[in-house]
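All protein chains but one are shown in place.
Moving on, here comes chain A:
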Amino acid sequence: MRFDNYHPAIELLYFTAVFLMTIYFDHPIYVLISFVTAVIYSVYLRGKKAAVCDLLLLAAMAAYAIYYASYHHFGVTGLKTNFIGNQITLEAFAYGMVTGCRLITVLMWGSCLYVLVTTDKIVFLLGRISPKLSLYVSILFRSVPQIIQQAKKIETAREGIYKGIRQGNAFERLSHTAGVLSILITWTIEDAMEKAAAMKCRGYSLKGRSAFAIYRFDNRDRSLVVAMAAMLTILFMAVMFEQTTIYYDPVIVMNPVTPLSVVFYICYVGFLCLPVGLEQCNCKYYS
């Protein structure tokens, strides 16, 4: 079953949890898990492009760590003294790495979110808050691209009579641009009035408007919510046992790794691999 076929509320819950955990967990193992799974999922969704993008982000992470270590000097394990006599410490460098990694991981998860969450879903989720709000957002998603399209159309048309915004001398260009902008405003108003008439024709402004959605909340959605809740409970235990954070200042201190910690790690991997896993276990029917 494809993950984006599930109910939008599940996606909202999932990504909220992923973002929160990625931001707050600064234990290197958790950071690493989140990073690796984000790379896997983003490459899974967007292919080669994502791989290149992730590599660039990795470079950004290293740059951030170096920057951080050269301006923050907490910690006791000196590595080197820089040219103005400040210590570059292991602790600061490690913390810089971890922070940078969390930062880029959040960006990677964001790129996955961007692919999965279409405007439909945003409109739907807003509709849960207020049907009117969701309608306005939907109208916005329709109108803004339409206005841009109209602007392009006007520009192409006027290029055919040498009145385009890139034609003529600087002064003429300015006046051509002003002309396009002013008529675009007129056009937008005209168009809005026609849209308003079309809305009125179909009974807009009647009391008791409902909000239709193409999404249903099925048993499969329910079972996924239960599974997610179970995993999140275990991870919450990890937080309670202080397994997910460590100290970097003045020395790196972490709770010992016990068998239970391994359970937490596995659970974290499981939760973050959920989308890829769900799609994979469906793939076997089509191999």
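One rule holds for everything that comes next: a contact is a pair of C-beta atoms (placed from the backbone, for glycine too) under 8 Å apart; a residue touches a chain by one contact, two chains touch by 3 or more; residues count from 1.
Just so it is clear, contacts and distances are computed from a predicted model.
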Protein that the absent chain corresponds to, by UniProt name, given "ABC transporter ATP-binding protein", "ABC-2 type transport system permease protein", "Electron transfer flavoprotein alpha subunit apoprotein" or "Glucose-1-phosphate adenylyltransferase": "ABC transporter ATP-binding protein"
Touch criterion as defined above, residue of A:Q167, A:T233, A:T258 or A:N282 at the omitted chain: A:Q167
Chain not shown: contacting residue from A:L12, A:C53, A:L133 or A:V180: A:V180
Identified contact with the non-displayed chain, of A:D4, A:D26 or A:D120: A:D120
Of A:T16, A:T81, A:S130 or A:T156, the residue in touch with the unshown chain: A:T156
Positions on chain A where the hidden chain makes contact: 119-120, 123, 131, 135, 138-139, 141-142, 145-146, 149-150, 153-154, 156-163, 167-168, 179-180, 182-183, 186-187, 190-191, 194-195, 197-214
